[in-house]
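Only one protein chain is missing; all other protein chains are in place.
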Amino acid sequence: MVRVIAFIVGLVFAGVLLISLISGVADYFRHPPEALASEEFHKEPKEVHFASDGPFGRFDRRQLQRGLQVYTEVCSACHSLNLVAFRDLKDLGYSDAEIKAYAGSGQEWKIKVPSINPDTGEASTRPALPADHFPPPFANEIAARAANNNALPPDLSLITKSREGGAAYVYSLLTGFQNQPAELLKKFPDAKTPQGLHYNPYFANLNIAMPPPLTTNGQVTYADGTPATVDQMAKDVAAFLVWTAEPKLENRHAAGIAVAVFLLFATILGYLAYQQIWHEAKRAVRPTGALDPKNQAKTRRARAKAGVAG
Amino acid sequence: MATKAQSAEGSRTSDSSGEGVEHGVRRRDFLNVAAVSFAGVGTVAALTPLIVQMSPPADVLALATTEVDISKVVPGQGIKVSWRKQPVFVRNLTPKEIAEANAVPLSSLRDPQTLAERTKPGKENWLITLGVCTHLGCVPLGITPEENRGPYGGYFCPCHGSMYDTAARIRQGPAPKNLFVPDYKFTSATTVEIGGKG
Partner (left out) sequence: MSFSWAKAYEPKHPFMKWLDSRLPLPRIVYGATGPGYPVPRNLNYFWNFGVLAGIFLTIQIVTGICLAMWFYATADGAFASVEHIMRDVNAGWLLRYAHMNGASFFFIVTYIHIFRGLYYGSYKAPRELVWMLGLVIYLLMMATAFMGYVLPWGQMSYWGAQVITGFFSAFPLVGEPIRIWLLGGYAPDQATLSRFFSLHYLLPFVIAAVVILHIWALHIPGSGNPTGVDVKDERDTLPFHPFYTAKDGWFAAAFVLLYALVTYFAPNYLGHADNYIPANPLATPAHIVPEWYFWPFYAILRSFTLDFVLPAKLWGVLAMFSSILLLFFLPWLDKSPVRSGSYRPLFKRFYWLMVLDVLILGYVGGAPISPFRTALGQAAAAYFFLHFLVILPLVSRFETTLPLPRSITDSVLHGEAAEAVPAGRTKRRRGSTAMAG
């Protein structure tokens, strides 16, 4: 009964699937799908190495500081970093005083931290403290879109974890702005980059709303004297954004090595103990109980008494 | 027959392993003990982050400092402010209250401390303490003169009757210690930063 129903159900599902398949195949040949410009001209991220790559990766703090400088002077005009607190910058090697200055008095942030006037109770603002998070460049999403041609600049705190390709993608994007290639226009005349967008083959849809942020060498003057080429700035800010996404990366790698070594030892010890315990069990099947040679005479007598044939 | 072979094999095995048993037992025990110990150490190590994670996270620990404007606190008055989600009493002592505090013999105090030890030099009139009774944590009364300051003119805790004097030291009642003095520093003549190291 079960099998009859099973047969029917199975044949029905398989049947409907095969009809769908055949119909799909027929459709494909009748109306072949059009090629898309983004499929053909999209590029995978460039090969680039960061100090934090690999299981033994650590951050290069000088690079992170340069990256912070690029963020502050270039990116923070449009992009927020709202998951990072100023006090986290201690990780980059800054002192408490430097962080306090950067947060509160030295740096002019566009949006101040909201607070309340202690005497009148009116809404007011106050300078940022180290415990505060990086303030956003716009009060809210509507303001952000209004200032950016209806595009919303994403928050950068997790950008390297929220995009396929991670830091390599960010680096490739920042250095990938170029003119639309002629062969693309020839093949896909409808795919001309619209007004207000910019061609970048590393972006999934090829045309990104962000204008190239790093345009000239020396756009930023690094505090440590490193020459600020576009390539260098892109690498530094990408490395910085790996840190903002995963400040605990170094802790994770260090703990991982310790745990892996420990577990390797535990596995080896456990395996040897297992081999030892199973040694006799594997070598032979030792008859025990009624079948043990020592007991067999007794068992034979008992069986004979009970009248069970030999 | 199969069984004969089996039992013969069996006895052969048990005989030959007879001599090796002694060493085998010792080696077996050591390996087992070692393996189980590793498992034990591993379990304890695995438990550690589970227990540690309950400690205050970095954002809570980030020494939150509160700046308090004391320009409007006249002698005899006090204000209550919030610092690390706890009440802090900022009180401006009158000369009479200071004299009363200094007149108390240290030996009569449950938690001996002088007023000078509990204030900053040159600012002995500013008594800044946590507003948390050291008995079981209620907020004592007495920060303003309208509230009950108790018989010693300091603070009075209504929960179980702890009484503090003008230096916020415990004089009577179940509290074991004086009201706690947090780290603070005067950032100007009229502002105090509580939580900031002096």
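Just so it is clear, A and B label the chains in written order, and each chain counts residues from 1 on its own.
Convention: a contact is a pair of C-beta atoms (placed from the backbone, for glycine too) under 8 Å apart; a residue touches a chain by one contact, two chains touch by 3 or more.
Given the structure is predicted, the values throughout are model-derived calculations rather than measurements.
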| field | Chain not shown, its touching partners among those shown | value | A, B
| Hey, which of A:20, A:115, A:178 or A:216 is the one touching the hidden chain? | A:20
| query | Hey, which of A:51, A:158 or A:209 is the one touching the hidden chain? | reply | A:158
| Absent-chain interface as seen on chain A, which is shown | 2-3, 6-7, 9-11, 13-14, 16-21, 23-25, 28, 33, 55, 83, 88, 154, 157-158, 161-164, 204, 245-248, 251-253, 255-257, 259-260, 263-264, 266-267, 270-271, 273-274, 277-278, 281, 285-291, 293, 296, 299-300, 309-310
| message | Residue by residue, what part of chain B touches the chain that was omitted? | response | 1-4, 6-8, 32, 35, 39, 49-50, 52-55, 57-60
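One rule holds for everything that comes next: only the chains that are shown with their structure count from here on.
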| note | Here the gap between chain A and chain B, centre to centre from mean Cα coordinates and rounded to Å, is 39
| Complex contact set, residues of chain A against chain B | 85, 87, 118, 129-131, 262-263, 265-266, 269-270, 272-273, 276-277, 279-280, 283-287, 291-293, 296
| task | Would you tell me which residues of chain B are touching chain A in their complex? | result | 3, 6-7, 9-11, 13-14, 17, 24, 27-28, 31-32, 34-35, 38-39, 41-42, 45, 58-59, 62, 64-65, 69
